[in-house]
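As you look at this complex, bear in mind that one protein chain is not there, while each of the others sits in place.
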Amino acid sequence: MKYLAPKTVEEATTLLAEHPGATVFAGATDVIPQLKAGRPEPEALVDLKKISQAVSVSDEGGHWSIGAATATAKLTGNKALAAEFPGLVEAAGLIGSDQVQSRATLGGNLCNASPAADSVPAMIANGMRAVIAGPGGTRTVAVEDIPTGPGSTQLQPGEFVVSFELDHAPARTGDAYLRLIPRTEMDIAVVGAGVRITLDDAGNVASATVAIGAVAPTARRVPAAEEALVGNPINDTTLAAVAEAASAACNPIDDKRGTIAYRRQVAGVLARRAVVAAAERAAASTNGASNNGETR
Amino acid sequence: MQVDMTVNGQDRSADVEARTLLVYYLRDAVGLTGTNVGCDTSSCGACTVLLNGESVKSCTILAAQVRGADVTTIEGLADGTALHPMQQAFMECHGLQCGYCTPGMVLAATSLLADNPRPTEAEVREGLEGNLCRCTGYHNIVKAVLHTAEHDAAFWQARASKSGVTA
Partner (left out) sequence: MSVGGTPRRIDSEGKVTGVTEYPADRIPPDALVAKVVFTNQAHARLTSLDVRAAEVTPGVVAVFTAPDVPVNVYGLTLPDQPVFVGTSHTGRTDVPCDVSRWEADHLALVVAETAHAADQAAAAIVATWEPLPVLGDIDEAMAPGAPLLHPENGLGHNVYTTYNIRKGDMAAGWAAAAAVVEATYEVPYQEHAYLQPEAGMAYIDDHGRVTVEIAGQWTHEDREQIAHALDLPEDEIRVIYPAIGGAFGGREDTSLQIVLALAAWRLHQRGEHRPVGCVWSREESIVGHHKRHRGRIQARWGADAEGRITAVESEAWLDAGGYNYTSNKVLGNLHLGQGGPYEVPNAQVTSHAVYTNAVPGGAFRGFGGPQSAYVAECQMNKLAEALGLDPVEIRRRNVLRDGSIGITQTPMPDGVTIAQVVEACAAAASTPPPASPSEPFTPFATLGPAAGDLRRGRGFACAFKNVGFSFGFPERCEAEIVLHGAVGDDAPHGADLFHAGADVGQGAHTVFTQMAAEALGLPIERVHGHFSDTAITGDSGSASASRLTWMAGNAILGAAEEADKAWRNGDRPAVGKFRYVPPPTEALDPETGVCTPNFSYGYVAQAVELTVDTGTGHIRVDRVVSTHDVGRAINPDLVVAQIEGGVVQAHGYVLSEDLQVRDARIQTPRLSTYLIPGIGDGPTVIEPLILELADPIGPWGARGMAEMPMMTYAPAVVAALHDATGVWFDAFPLTPSRVLARLNESGRP
């Protein structure tokens, strides 16, 4: 097994063409434990962390650009990003402990394609897009379309995610990510729920995105929950509809961490609570015009 | 492949396989056995070392990934014979029993205070969540970290301003 560390996107695409059996990695916090657990060694490991474009965070005016191989510690430490998207940053902050945070990345969390990846429902809720480089140039794809099942993605041979685009949030918008694990730390989600809510001037929901994780082969949106919210106030009726829709959208497995019935029930509970948390943030939000043009 | 790095201030070089994990580079190639291995799944944190001052799990990183880096293990924390304040605090507050998690715990705590020299109890617990201990129930570990944060405040403030973090 070779270890390769390209310094540019072009170099990386060339190396991947030369080594069709290579595995791309960033923080290695998934790939190394998998190798230790018996995953066959690839002919080469290609490390994306030396590519500057893949490890930077910048405000590009209309949107944020987040390098796919950026350590999540850099995201949780970015005050402007955390103020605008607290739910996303909290989700990124749940990927492992501090020692893991200094290595782990959003790109790795997404492309490892675990159904339980913490950052993915939050990325979906915020409408993030992945910029993919490959032999045919670059293309941009919605994050929710990347995973296709446990351990699989729509990335083609030789492709990798370089960065993410995240549009600035409109006014009166809030996001939240909640998850359940059996203990406080250092585990993967049994159920996760990412929600983004934008309120109108009357306090009704203007737009909503509800995504759930760990309860189906991939993280997925819950359109019925979103429809139940839009145009309505946050109250017991809409929250009950959200919970019911989230539970109904589950297609979970029975495993060591939780039963099917448990995951289904708790997905509803967490989706409901995440809506409440996101709506509270939306109501208190100062996002909007003041945020645009701010430099970091 | 040839892998060079600085370990506890000394330049080290070894010819290792690409698959070699940092922890085995340290234990087998460099001969420093203070860094312990407690699991195969990056769960326990016993192998925590400082990589350019930041705590990492040395079982979850290839030696090749950190070529040229500056690594500190538990053996390199003391200043000569003078123990580091964190080591002193773990001794005084009984922040250890069997001691197997201790090197990783001490280094993770050192990194924590370098970022946040006056943490609350909750921040200490949150900051050390990657390190498992089966003996102490963690209470005396938390106590040790809070103790040195208060008792050696000047040391940690100086440390924090050096790393660009202000309290």
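Each chain carries a letter (A and B) given by its place in the written order, and its residues are counted from 1.
Here is the rule we use: contacts are C-beta pairs under 8 Å (C-beta built on N, C-alpha and C of every residue); 3 or more make two chains touch, one makes a residue touch a chain.
As the structure is a prediction and not an experimental result, all values here were calculated from the model.
When the missing chain is restored to the complex, the residue among A:Leu88, A:Met123 or A:Leu178 that touches it is A:Leu178.
The chain not shown here touches chain A at positions 33, 90, 94, 176, 178-187, 190, 256-259, 261-262, 265-266, 269-270, 273-274, 276-277, 280. Interface residues of chain B facing the missing partner chain: 28, 31-44, 46, 73-75, 77-78, 83, 87-88, 90-92, 94, 96-103, 106, 120-123, 125-126, 128-129, 131-142.
Note that in this section only the chains that are shown with their structure count from here on.
The touching residues of chain B, when paired with chain A in their complex, are 1, 17-19, 21, 40-43, 45, 48, 51, 54-57, 59-62, 64-65, 108, 111-112, 127-132.
Listing the residues of chain A that touch chain B in their complex gives 1-3, 5, 28-29, 32-33, 35-37, 41, 45, 47, 49, 73, 96-100, 102-103, 184-186.
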